[in-house]
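Every protein chain of the complex appears in place save one, which is left out.
After this line comes subunit A, so read on.
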Amino acid sequence: MSQSYRIEGKGRIDRSKPIRFTWNGRSYQGYQGDTLASALLANGVRLVGRSFKYHRPRGIMTAGSEEPNAVVQLEEGARTEPNTRATMAELYDGLTANAQNCWPSVEFDVGALNAKLSRFFPAGFYYKTFMWPAALWEPLYEKIIRRAAGMGESPEEIDPDSYAQHFAHCDVLIAGGGPAGLSAALAAGRTGARVILADEGAEFGGSLLADTVEIAGKPAADWIAETVAELTAMPEVTLLPRTTVSAYYDHNFLTLTERVTDHMGPRADDSVPRQRFWKVRAKQTILAQGAIERPLLFADNDRPGVMLASAARTYINRYGVLPGREIVVFTGNDSAYPAALDAKAAGARVEIVDLRTDPKGPLVDHARAQGIEIHAGCGITGTRGTKALHGCDVAPLSEDGKSLADEPFSIGCDCIAVAGGWNPTVHLHSQARGKLSWDDTKQCFVPGYCQWPTRSAGAGNGTFDLAGCLDEGLKAGAAAAHEAGFGKGAAPEAPAVELSEEGPARQVWIVPSDVPLGHGKKHFHDHQNDVTAADIHLAAREGYVSVEHLKRYTTTGMGTDQGKTSNVNALAVMADIRNARIPEVGTTTFRPPYVPTTFGAIGGQNRRHLFLQERTTPMHAAHVANGAVFEDVGDWKRPWYFPRDGEDMHEAVQRECRQARETCGLLDASTLGKIDIQGPDAAWFLNMMYTNKWDTLAVGKGRYGVMLNEHGMVIDDGVTTRLAENHFHMTTTTGGAARVLGMLEEWLQTEWPERQVYCTSVTEQWAVCTITGPNAKALMADLTDDIDVDPANFPFLAYRTGTVAGAPARVYRISFTGDLAYEVNVPARHGLAVWTTILERGRKHGLVQYGTETMHVLRAEKGFIIVGQDTDGTVTPMDLGMNWIVSKKKDDFIGKRSHSRSDTAREGRKQLVGIMTEDPNVVLPEGAHLVNQPGKPPIAMEGHVTSSYMSPNVGRSIALGLIKGGRDRIGDTLHAPMMDGKTVHKVTLTEPVFFDKEGKRTNG
């Protein structure tokens, strides 16, 4: 049955280019220009998937991006992509696709058992069915849901394709390249405006590609070709086929997904991205996305073979495929008649079931003239067939359309083409905060007011006739260009088209059946999520009448198709139940993206090494050569530890810690934030920013400072040195550097603009080598001739300039280890050479290079805090036991007033203490909570561990923590229950200093 449904001589496919593809493991043939859906239909494949909940057999329902049923798993392995709409997947040689939602196969599906058990899967089944007993959730329910409700499988390998992001600006962005969009582009483009025209299809033309109409006396295809040719010749016009405008954000910012090579299939060549994600700022937009046909709600309307009438016509005219040989067209309006006529002309047996009691007009006359039988005033009351449709029941309806007026009769058919009216595609308009208004005549929502500069045109605006679409498009294009500053706003004259006169429509929202709703037959409105009209009734009975509740309770509109074919029908059912008008029920918010967008496209180039920038210090090459293991600190790559042959992290850190205290150690401290502060008001400014006094600091001396926010909480710390009367060098934490500079600038610019203070980040200008330990002095003496490094002459917190290891240097006597230490700052370009020289000369002094982990242990031994680890934004200097750093003499500094607020000044705040485990080998996990007495939860928490290490220099584990009223509880015993729920460690609160409590080692 190779392509036995092809219609001779019809369609825009290229019969000279046959294409082989594989569906569910079987090989088929299609043609260039086919979609997977059209090729499957050409080969008579009707059953393409199983439904989400009941696993009912489903077929292709649409010919566009609104497809709810035919979502397939495209390709295999690393390139596999779930939820691909077969109606949008262009056929390429070797395409492989498989059905989703069925196990073990689409033909024989175990999950179809769900259909037999459907009374157990009512609306809200997630919330109800899996409630009892909760203990079964993980072992049972989750597995059932995963297997039964899986929406395809995500790839498990790294995506081998490349993607790109592209920023663009334009005067007029047009979404949709059908008759209205093409006209708009033409009118706007002729003014010289910068225009982007995007259409999700492979070809421009939209609905015209499936039409037999003539424009200006020529076939529509000629008009499309001429228009596209004229647009292509315009230098300021960008044409983007295969590009979906997927999101509309504030200030006319829109995102587009361009499928650059998807239609070619997997490619080894990645010089061109597979997809391109456009971020466009448009002065004006024109939304011309057309309209989506509404299915009719009738009993068992989900059989494979039931499709939209417009889709049937598209398959016939655009793809040259007959969707069935015996077609029943079920409609309440004239728009389905051309489909019936085209099907008849293509050789199908066609009957029309028309809800209208007396359909009339030229189209109806034409159909009758062609010998098509019209069952007027009738509705389809049921369908036959499981894996393929083979008939339907038809009965005359009562006057109100709510019941049958007579017994049903049967018609044999393998395709039902349904036409329930049209919904303008208002998604982008709604995303842009545009209002929707209900048009009673057209029975649909149309775009209303929008605050952004946008227009809707054509079917997307509720203008369904071709002449109107062309005219509206031209006018919108001219007007948008004019408002963007191009042209005079006058639209070109619209080309002539034959007027198509359509009679009035009859809308029957729920077509009755011979059995009551929900009894034995299902009226599906949401095919993808398997939601029926009866489910909406159930939701209403249970009180979920608001549209947002209805959506979540029934999951209507929540599939990957976002309810493009189902939402309005759902609203209509609810309106019927509530005896309200549809607009009174309201609509849910349309959310981006319009169609599923791949993460690859959104990520663009920003993956792998481009995912996040890396900052490295000037010494990085040496660290790599020396085998450092790196730690991410903000964007920085910092050496974490330097393992020697076979050492694990613990062994390496213990060795580094011991040696740094025994002989000497070297740390790359270049990442510390460094801010150069100058100006006559610099000292005054530091007085405001830090808690202690700075105007009294002598030139050439440094001071440790703690910085607060206005809430009085510690946000950063560091040593700042006075280089000259009006010149300071501030250091900050590594992670806080940018934030602190930002805060300094904020205060200076917004609060004290009259003050003369100038801040400059110099973090990257200086490479910093910290030399610490008993042998630091001797090593320094080996490195410099012009600085007297003797602590007697170069006191703690003093600053000297000179030459160190051959480089001009600023040396600060700062210590974060508590030992004698020198921070050697050299211009960044000398960093690597100086580091290497220090390592060489240090050899005879027993120098060890150490990383951030050892830095943490050494500082914790001394009880030095790390802001952000031992503090969390709720900690004052007093909580840290640092009352000494808070000046009582200053009238004001940032955060001072907050210290006397009741909560900040109260007793019992969490305070920094040392924590010693009873067992010296136990290293508490950081974050562990302490309680007074272990027992059954809930237990009152007394505080938590902030830092915890095994200290070789103390000879046991040590920890710091924030404990309620901790300063007054030194010596108390508390308990640390562990995550396993069993282990409890006994601990004692101590002073937060574990090593060299007298501070004798600072001067060597």
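In the analysis below, contacts are C-beta pairs under 8 Å (C-beta built on N, C-alpha and C of every residue); 3 or more make two chains touch, one makes a residue touch a chain; residues count from 1.
In the analysis below, contacts and distances are computed from a predicted model.
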Discussion item. Tell me the UniProt protein name of the chain this structure doesn't show, selecting from "Cell division ATP-binding protein FtsE", "tRNA threonylcarbamoyladenosine biosynthesis protein TsaB", "Sarcosine oxidase subunit delta" or "ABC transporter permease".
Written reply: "Sarcosine oxidase subunit delta"
Worksheet entry | Contact residue for the chain not shown (choose from A:543, A:646, A:753 or A:937) | A:753
Worksheet item: Which listed residue (A:14, A:498 or A:710) would be found touching the missing chain in the intact complex?
Response: A:710
Worksheet entry | Of A:157, A:785 or A:892, the residue in touch with the unshown chain | A:892
Discussion item. Please identify which residue in A:373, A:745, A:788 or A:840 touches the non-displayed chain.
Written reply: A:745
Worksheet item: Which subunit A residues would touch the chain omitted from the figure, given the whole complex?
Response: 249-251, 253, 281, 433, 451, 710-711, 742, 745-746, 749-751, 753, 891-892, 896-898, 900-902
